[in-house]
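As you look at this complex, bear in mind that one protein chain is not there, while each of the others sits in place.
The letters A, B, C, D and E name the chains in turn, as written, and every chain counts its residues from 1.
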Amino acid sequence: MKICWIHPTTRNDGLSRLWDKLDAVVRPALRPDTELEFRFLARSGNFTRSLYAEHLNSVHMVEAALQARDDGFDGVYFGCWNDPLWETREVLDIPVASVGEQSMLAALSMGKRFAVVTVSEKTVAAIENDLMAYGLSSRAIANPVRSIMPESDGGLLLGSVDDPHANFIPRLEAVAADCIRDGAEVILVGCAYYGPLLRAAGYGEIPGTGVPVLDSSTVALKYLEAMTDISLKLGVVKSNRRHLKAAPREALDRARASLGLI
Amino acid sequence: MKICWIHPTTRNDGLSRLWDKLDAVVRPALRPDTELEFRFLARSGNFTRSLYAEHLNSVHMVEAALQARDDGFDGVYFGCWNDPLWETREVLDIPVASVGEQSMLAALSMGKRFAVVTVSEKTVAAIENDLMAYGLSSRAIANPVRSIMPESDGGLLLGSVDDPHANFIPRLEAVAADCIRDGAEVILVGCAYYGPLLRAAGYGEIPGTGVPVLDSSTVALKYLEAMTDISLKLGVVKSNRRHLKAAPREALDRARASLGLI
Amino acid sequence: MKICWIHPTTRNDGLSRLWDKLDAVVRPALRPDTELEFRFLARSGNFTRSLYAEHLNSVHMVEAALQARDDGFDGVYFGCWNDPLWETREVLDIPVASVGEQSMLAALSMGKRFAVVTVSEKTVAAIENDLMAYGLSSRAIANPVRSIMPESDGGLLLGSVDDPHANFIPRLEAVAADCIRDGAEVILVGCAYYGPLLRAAGYGEIPGTGVPVLDSSTVALKYLEAMTDISLKLGVVKSNRRHLKAAPREALDRARASLGLI
Amino acid sequence: MKICWIHPTTRNDGLSRLWDKLDAVVRPALRPDTELEFRFLARSGNFTRSLYAEHLNSVHMVEAALQARDDGFDGVYFGCWNDPLWETREVLDIPVASVGEQSMLAALSMGKRFAVVTVSEKTVAAIENDLMAYGLSSRAIANPVRSIMPESDGGLLLGSVDDPHANFIPRLEAVAADCIRDGAEVILVGCAYYGPLLRAAGYGEIPGTGVPVLDSSTVALKYLEAMTDISLKLGVVKSNRRHLKAAPREALDRARASLGLI
Amino acid sequence: MKICWIHPTTRNDGLSRLWDKLDAVVRPALRPDTELEFRFLARSGNFTRSLYAEHLNSVHMVEAALQARDDGFDGVYFGCWNDPLWETREVLDIPVASVGEQSMLAALSMGKRFAVVTVSEKTVAAIENDLMAYGLSSRAIANPVRSIMPESDGGLLLGSVDDPHANFIPRLEAVAADCIRDGAEVILVGCAYYGPLLRAAGYGEIPGTGVPVLDSSTVALKYLEAMTDISLKLGVVKSNRRHLKAAPREALDRARASLGLI
Partner (left out) sequence: MKICWIHPTTRNDGLSRLWDKLDAVVRPALRPDTELEFRFLARSGNFTRSLYAEHLNSVHMVEAALQARDDGFDGVYFGCWNDPLWETREVLDIPVASVGEQSMLAALSMGKRFAVVTVSEKTVAAIENDLMAYGLSSRAIANPVRSIMPESDGGLLLGSVDDPHANFIPRLEAVAADCIRDGAEVILVGCAYYGPLLRAAGYGEIPGTGVPVLDSSTVALKYLEAMTDISLKLGVVKSNRRHLKAAPREALDRARASLGLI
């Protein structure tokens, strides 16, 4: 099966060590017959900690998803906790996964209550909105999404490519300790990149607690493999009633044209 | 105070009787010192029953809101149940109201449980998502948003400008009867246009039930007047923490530029 | 429009500096055509931190509301978080607002999660009961209503008329810091008096947090203006089904007579 | 132990057949050492289907409870679904039970989901408010409180003293059938009188369904016996923190005096 | 009435001081006509902190309950927070109570929010599962079940037979303080044994807080007396629809035979 990982930004060559590392860490976890392609957006405002800017960026992400479908991919993965998940599902007839929804679902089978530790207050907002919309509040702790402090920045991210222990992990563990005290049994890394980086560094559990720290990206991709196989072999992708019922192509084209997308 | 009603479409002259009627019905309900201006979108895919198309259209709606702010308006009203409410609030420092949120809040003070009767299955989906996100499920009936059948179309809408009794009201009452049986004490009209049209026709209650049928648009505008006055006289518009904290202008501009908006 | 602010006590001349200050702070925030009258109860046990005593006091508050209606007021405001809100709505055909419900609704449009910081453990109980009854728990933090410590007393209140910084604000900020750590984006002042006093002192935000501290009283009055205008211009006040359906006058009179109220 | 059943009305001699029947049906279900006394209110507006009138009537009910405590009763039972349960608990140091709370708690141990079938739309409102406040919605069906139609009146009640089969039971079964279809496993009779009358008539289950119809009054009294014994033998009645913490006697007296109660 | 207290273990003579103490503390709290018999399991893996091991042990507990029924008991009490409550109710036609469900229901009438302080992390898990299944989360604090630290062991238990003050109470109070800060008004002792031992030592409230510490076992037994009396005098034990509908004896025997139980 062919899977398209859509990054939420244009390609930033300054982060090429990150891109290489992601490739090296994620690919071995996939099925032998899964072809994974990383794609960057053609246009993007790039990372902006803003609900509104992410709304704009989601337009580019759906465009990339439409392109992926046209290019014959069997499944699409949104590698960002800010994602146009349901809007994309509505218009596509192939499975669409996100790091957020799929890793939360996986966490439900791994423990009673989870928490998400993320990288900025604004990401907290986005993830919390999704968690509430997914109806999963009773399976997460109170105040279920929390950010490391200080927030992540480019330096922290690049530094963590080689060694997350120096700076990222101490911030993570400070927040995670509070989450565990409040009942968390599973910690999701609320970022598509730090998860694989932690795993690459052999870090998978808050020491001494029994609480796993999930590489949300890879876990989500594994669930997407399942969703895609269900699509290919059982022929079912989604409901075609109400929320995810597709609109006519011409109507969508009219909407896209209004934004100069076609 | 200056209020900008933003329509979710470009101006369709074929509906000019509707636009005139809205103006005639809504304006007298406003405060004497409220200046209301109706604005249409410069570009739009226009009505498309699609979560995705509405996501695209929301981009235009935020643009219109930004323009309204720059033009000196004191408050913005989104005249559509599909709206970019929180994204716009994040970037604006003036109050933003929507027909959905404000009319639901008003309904909370009018009875114990409300229901929304809307015009299509797709609008059901959009409104239900909002209702859940607003955390109001326990104040609405089970299956709280329901559509008239057959769904609304241009003919039904235009016909209702002069007389909603012939075709719209019977469909409304059929759904409303079920809602009332299931516990609804207040019915919100899940459309920015039919509400004023019903009121213009003197229709404000499901006959014989004591259940009011709210002109959601006008009710929402009245709440926006309050929000705007609070802004002007108390100086408070919103929280600047987490969900609604504004991002830097340059970051937003970068995102807008990526879509050719500036 | 004519609005009646009903105080939950008889007039205590020892607090006349407070009454004057409230008048001076609140009135300028109202619409030019709003006539506000402060009324005290004819009889009252006055402030008693007790669910039961407040139940008794509510009888006097409804009496004052009935009198206000008879005197031609267009809307009634209960200036106390202990209030007979729904009982009064049932018997009146004009809008009734409370500092509690209206300020909570306003908070919903200002941020994702709110908290109420109030002045005694007993007020915590009353407000928490209302918050649960209003179905708003998912929009507030866990343990959503918290009291300053030590609790407020007459000295603290009178002292805050001129300067809330000395004693009230430090207590407020100690509790608010915990609320914000637990996810609060908006703080409501859980008292009808301290809110205006804080605003008079230019205090509107927990410093350095972006979290507004709402003058719940004035905010609620602004919402009441909207509700009253909706009543006057749209003709709709409430549902007349089930919860708020009015009982016959003679039945109510029988009940009132049993308490010697008529 | 001495238990005081407080009726929510003055004694209506026109209903003496009812009072005699209640006595005859309920007393044999009590413990041998339980002394039950039926008391009527000294003053009351009597049955009024109104949230407000019931608020007033609750004042008389608390008075009766205070008197019962002074007269040496060990426990108080409010024989009406409209009750000042928590206000009374706050001021008393003996157990207080209501037909509503205690029968709902009993239902929780008898099946997964319950429903309450009551006698008027207004009683629906009162019971639904309590059910939500008790936090039991997830153990009841959707739209969990429903009224017989036509509503009950004096004729129906008196007629049911001798034979509820003729008129009451058919109305009950019509509503109950809907409740069972919607998932109810237990039906509570939402009236303090019809429950014992049904039991006297040997009616305890919706025929052919396995769904018991609970005599809520007697069930609640049995729970009160347990609560009272816990009080007498374990010395614990309630929490003395926050919601149920007692206020000083003089403060309460001041409040009562304001209503001429002392 | 005859009540059977079923211990979740075989009789451990090393704990005979505990068994004697329980008898001495609990029996005086029962009704004069209640015959209480303590029974131990014929076979058991005994205390194992494991969901799975408790599942196995529950098989023995149901066996003991079936035997109790056959031996003419009128009610069954499971003296352990790990219990097969609903499975046993399904097969028995006499009331079945558990320390968990009955004490939680009792707590609902004693305050607004409760917490359970238990003796190990694994017991936390079991109790939290039940609390969620009973639908009582909104009446408990966030993270509602918490364990003393270090966890309880045989030494702590035996030592507490004579004096819980030395070691158990300090651990209890450390956790309880957090619970009270988070809103708890009632503390349930999450163990069938420590509750009676605390009561025997005259300990019934977290000092200075007004928060009662409930002897959950005795409280639950008192509720069971009520349930049993309801069964004996009203003839109603449970719903016979869906969840608790009994299966045919021969089917159950087939299942029991498969485990060599008959």
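Here is the rule we go by: contacts are C-beta pairs under 8 Å (C-beta built on N, C-alpha and C of every residue); 3 or more make two chains touch, one makes a residue touch a chain.
Bear in mind the structure is a predicted one, so any value in this text is a computation, not a measurement.
Looking at the whole complex, which visible chains does the left-out chain touch?
Hidden chain contacts in the full assembly come out as A, B, D, E.
Of A:Ala53, A:Ala126, A:Ile148 or A:Ile180, which residue touches the hidden chain?
The missing chain is touched by A:Ile180.
Which residue among E:Glu90, E:Asp182, E:Asp215 or E:Asp229 touches the omitted chain?
Of all options in E:Glu90, E:Asp182, E:Asp215 or E:Asp229, contact with the hidden chain holds for E:Glu90.
Can you say which of A:Trp19, A:Phe38 or A:Tyr134 touches the chain missing from this structure?
In the complete complex, the chain left out is touched by residue A:Tyr134.
Residues of chain E in contact with the chain that isn't shown?
Its contact residues with the unshown chain are 43-46, 48-53, 55-60, 62, 84, 86-88, 90-91, 121-122, 124-125, 128-129, 132-133, 135, 241-243, 245-247, 251-252, 254-261.
Could I get the residues of chain A that touch the absent chain, sorted low to high?
The missing chain touches chain A at positions 28-29, 31-33, 89, 95, 97, 101-102, 105-106, 108-112, 134-139, 180, 185-186, 199, 204-205, 209-212, 214-215, 218-219, 222-223, 225-227, 229-230, 233-245.
Touching residues of chain D against the unshown chain: what are they?
Touching the chain left out of view, chain D contributes residues 112, 138, 141-142, 182-183.
Simple rule for what comes next: only the chains that are shown with their structure count from here on.
Chains shared as neighbours by chain C and chain D?
Expected: B, E.
Count the touching C-beta pairs: is A-C or D-E ahead?
Pair with more contacting C-beta pairs, A-C versus D-E: D-E.
Please tell me the distance, in whole Å, between the geometric centres of chain D and chain E computed from their C-alpha atoms.
28
Using the touch rule from the top of the page, what residues of chain C touch 2 or more other chains?
Within chain C, the residues that touch at least two other chains are 112, 125, 128-129, 132, 135, 137-138, 142, 241-243, 245.
Tell me the shape of the graph of touching chains, choosing from line, ring, star, complete and other.
Graph shape, chains as nodes and touching pairs as edges: none of the named types, so other.
For this entry, which pairs of chains touch?
Chains touch in the following pairs: A-B, A-C, A-E, B-C, B-D, C-D, C-E, D-E.
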